[in-house]
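Have a look at the structure below, then the notes.
The complex is shown incomplete by one protein chain, all other protein chains being positioned as in the whole.
Now for subunit A:
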Amino acid sequence: MPSTNWADEVDGDELPQTFTDANGITTTIEYRTNEDGKKVKVTRRTQKKLIHDVVNKAVAARKKWPKFGKERMSAPGPNPATTNVGDNIKLKLSSTGQLAPEVDEKHEAMKAQLQNKKILCRICKGDHFTTKCPYKDSLGMEDAAASSAPAEEAVPEADQKAGGSSYVPPHLRAGASKGPAGGDAGREKRDEQPTLRVTNLSEDATEADVSELFKRFGHISRVFLARDRDTGACKGFAFVSFTMREDAQRAQEAIDGRGYDNLILRVEWAKSSA
């Protein structure tokens, strides 16, 4: 096969190989010589997806209408002179409103009622027998004991790091490191809430996944999942604010070191932003 374009030039004995696997993914492997005279292997994997869309007949007919007025001579497709795509904007929907304190009161009442109970679940640290734990299946028994150990080890490690170097960043200085969210006056309301930082999340994680994972420990007031500006994929970390400190504490102990989406989650107290 003679090559028509110098850019696609290939050696005669190394024609591009193309094969399609069972999932419909076509792999094309070709060899070409780059600017430095080195041979490079180029592998392209493509997947074709046929999307069927049912549209109204009238809508389909309107799509074929010729353009008129100022657009009479324009080519099909959006004209960049009149149509542009703006910056990505996030519509963050939240249910937090006046109804939130009401929920807290109920929670408080339940807390008071259960205060004298000494039963502690080993899985979710709730006030019930371990065998009756509703999250027995999702959180798993075997990991429960292991989860608390790494959390304790992490503390001396952090101290060591701080001691080794002469400079101690302000947020690690005495006092600051112990408190989860500062508690200084003049901070915004959300900084006063006990907040956990969850890291090593997978790219596919969503706000809903994170809140699903944490809401079993108590009422969550806010979930913030860092997303990539362009792709919208998770950047791997999230912040979860609880209304009750004890809930956050239990969640931190239980979820830290646990596997989620093939990754080991790390949960620690969020440091308040300066």
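In this section, a contact is a pair of C-beta atoms (placed from the backbone, for glycine too) under 8 Å apart; a residue touches a chain by one contact, two chains touch by 3 or more; residues count from 1.
As a working rule, contacts and distances are computed from a predicted model.
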Worksheet item: For the complex's missing chain, which UniProt name, "Tetratricopeptide repeat domain 14", "Vacuolar protein-sorting-associated protein 25", "60S ribosome subunit biogenesis protein NIP7 homolog" or "Eukaryotic translation initiation factor 3 subunit I"?
Response: "Eukaryotic translation initiation factor 3 subunit I"
Worksheet entry | Given A:67, A:132 or A:245, the one touching the chain that is not displayed | A:67
Discussion item. From the list A:43, A:95, A:166 or A:262, pick the residue that touches the absent chain.
Written reply: A:95
Discussion item. Suppose we count only contacts with the excluded chain; which residues of subunit A make the list?
Written reply: 56, 58-59, 62-63, 65-72, 74, 76-79, 81-95, 97-99, 103, 206-208, 232
